[in-house]
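Only one structure is covered here, and it is reproduced in the block below.
All protein chains but one are shown in place.
Coming up: chain A.
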Amino acid sequence: MIIVRYRNTFFAITGAIVFAALLSVAVFGLHLGTDFTGGALIQATYENGRPAPETLSQYLDTAGFSGYSLREANENDYILRAANLTSEQRGNLADTLSVGGESPAVINQLTEVGPVVGEELRNKAVIALALVLIAILFFIAFAFRKVSEPVSSWIYGLIALVTLGHDVLIPVGFYAVLGFFTGAQVDTLFITAVLTVLGYSVHDTIVVFDRVRENLRINQERGRREDFTEVAGRSLNQTLVRSVNTSLTTAMALTALFLLGPASTRDFSLTLLVGIIAGTYSSIFLATPLLVAVERWRAK
């Protein structure tokens, strides 16, 4: 089995990808969205073409906006992020954005989040992330509770966790790049995507590991001697098609959502897509090769 035999090559590739993801987070950073920081998020559409940003800024300054950011979106849209609006700013918003009637603006979306709500959501997101990790940890411990030789049960669990770390780092790193190019910010939907990836991708790894243990058991029952590398490689081979196909169907559905679906879930579907691909990759190219590497190392 090529993947198991040349595992060091694949470790190197995986390492490079993870490094790139970390680098992208370090360089581009992750920017918290209005959901978490509090403030106002406004999307305005200009049917007759949008005004120059300088003109719009002038009107915003006059209306008492400060520390805001403007970003062009779609063909005729502006996305404005600002501090919470005063009632006067809110009442005159359409006029302000229409730059004195020159370019009539339609407010398509206005979201205001108070500081307490933002802080609460931020804390809840951290707790949700921790809860999912703990729950999945227990789940892995449960799935691998039966001890088997030559690799003990907790090592399967540990490797599943390492794999999970990989599956989350890749979409996070990807999102940092996306944020740099499109201004995507970390919002509740992003957290949702990450949590969904966590729940979904752990499963591919478990399918492969289950097969490894099943083959080990069968060998033992039949008194057959087979090298662990061989068993692992054979198991990977047997489960390869289903690993790829289960992810492929999900990826197809997500691709349809990304290409054709509503604008509000576009970044979300893309993040999920990257996460699910990363999850499939890691269950094939990282999990089992790691298992073999650990067994080899312990055998020495």
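Throughout what follows, contacts are C-beta pairs under 8 Å (C-beta built on N, C-alpha and C of every residue); 3 or more make two chains touch, one makes a residue touch a chain; residues count from 1.
Here, contacts and distances are computed from a predicted model.
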Undepicted complex member, UniProt protein name, chosen from "Protein translocase subunit SecD", "Exodeoxyribonuclease 7 small subunit", "Oligopeptide transport system ATP-binding protein" or "RNA polymerase sigma-70 factor (ECF subfamily)": "Protein translocase subunit SecD"
Which of A:Leu198, A:Val212 or A:Ala232 contacts the chain that the document leaves out: A:Leu198
From A:Leu80, A:Ala184, A:Ala232 or A:Ala251, residue that would touch the chain that is not displayed: A:Ala251
Residues from chain A at the interface with the omitted partner, ascending: 35, 43, 87, 90-91, 93, 106-114, 116-117, 119-121, 123-125, 127-128, 131-132, 135-136, 139, 143, 188-189, 191-192, 195-196, 198-200, 202-203, 206-207, 210, 238, 241-242, 245-246, 248-257, 259-265, 268-269, 272
